[in-house]
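For this view, one protein chain was removed and the others were kept in their places.
== chain A ==
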Amino acid sequence: DHGFGLPTSARGCLSSVSSQDVPTPEKPRAVFHTSESDPAKHTEHHEGRHYSIPLQEVKAVFPHGLPYRFQQQIQTFNEACVMVRRPALELLTYLGSSNLAHPAVRYVIYGERGTGKTMTLCHVIHYCSRQGWLVLHIPDAHLWVKNCRELLQSSYNKDRLDQPLQASAWLKNFKTSNEHFLREIKTQKKYTWGKQESTEEGRPLGEVVEQGLARVRSASDAVGVVLKELKQQSHRGSFRLLVAVDGVNALWGRTTLRKEDKSPVSPEELTLVYNLRKMMRNDWSGGAVVTTLSQTGSLFKPSSAYLPQELLGKEGFDALDPFVPILVPNYSPREFESCYGYYLERRWLQHEKARTEDGKAELQFLSGSNPRQLDRLAGPL
């Protein structure tokens, strides 16, 4: 295990590296990287270091979860490196030591804009998928409450509205991420999808998903069925379920959608949202619910709001009430150095002045140690 470096030696290493023209590829890697690619083994020792996820795993585990800029970064650097940070480590310890017989504990990751909440969530998802949990990942709940082209009246319940496009997109991604589970889990009830199609009891869940993908009209109902089944079965304990929702405040906010008579749609009237809310309740056991609050996609909320109370609203807060809040702060000085070192090492910072101490101080000041700002700043350099 290479990770013994203290911050001072890290800096010394870095300065010696920058003075040489052609740095040896091994040395700097050792400082800001760990070879531990299994999140299960990440401890405080590894805090501030990057670990890389093999690209095939990325495609399998995160078909739709990663932030757009991070995906671009993966393409540029040809590797996916995630920083191990304290909130993630906290979450991992909780998850590891959670008693699955108890009702599912809900964790809410919150923080200012651009501090790395989604990345923390992805870290946790990676851990869970490595551990063999079934990951139910909704990349951004805000996508379900705004900019929806087609709204169909639900066949199941007259009041509700369906969103076939979003539902089918999600089902597709869900299929890629959890294929082997879908073969094993069996349905427990018979579901009818209209006049001719129906799924018998005991069929693998994969069929439900196929049905949803094939018949786009009933995709939202398929999603509802999947969620219900998973909830019931994880209760039994045959597998562990992780519900990961990004932007959970969308479920209790307002929507920008309107019905044909121009009356606004409230979230309960959307099937997807309704079903997801049922998942959020802690009346099932055998897993955990990890959610993220997001201001960037949220509707009708001021940009300075980041606390759970503000973003969830009264309704959401009551619904999620006993939850474990996890704050994600900006980079600590050590994390900042690690990120800076990573960019340097990948030759992302091309400007000569960026390599100096002054340049580093400047970057730290201008970005305010905010990960997103740093990423955007380092882009043109």
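By our rule, a contact is a pair of C-beta atoms (placed from the backbone, for glycine too) under 8 Å apart; a residue touches a chain by one contact, two chains touch by 3 or more; residues count from 1.
FYI, contacts and distances are computed from a predicted model.
According to its UniProt record, the chain left out of view corresponds to "Small ribosomal subunit protein uS9m" among "Small ribosomal subunit protein uS9m", "FERM domain containing kindlin 3", "proteasome endopeptidase complex" or "Integrator complex subunit 4". Annotation: of A:Ser52, A:Gln73 or A:Asn370, A:Asn370 touches the absent chain (contact as defined above).
Among A:Ala40, A:Leu100, A:Ala214 or A:Ala361, only A:Ala361 touches the chain that is left out of the view. The chain not displayed touches chain A at residues 304, 358, 361-362, 364-366, 368, 370, 373, 377.
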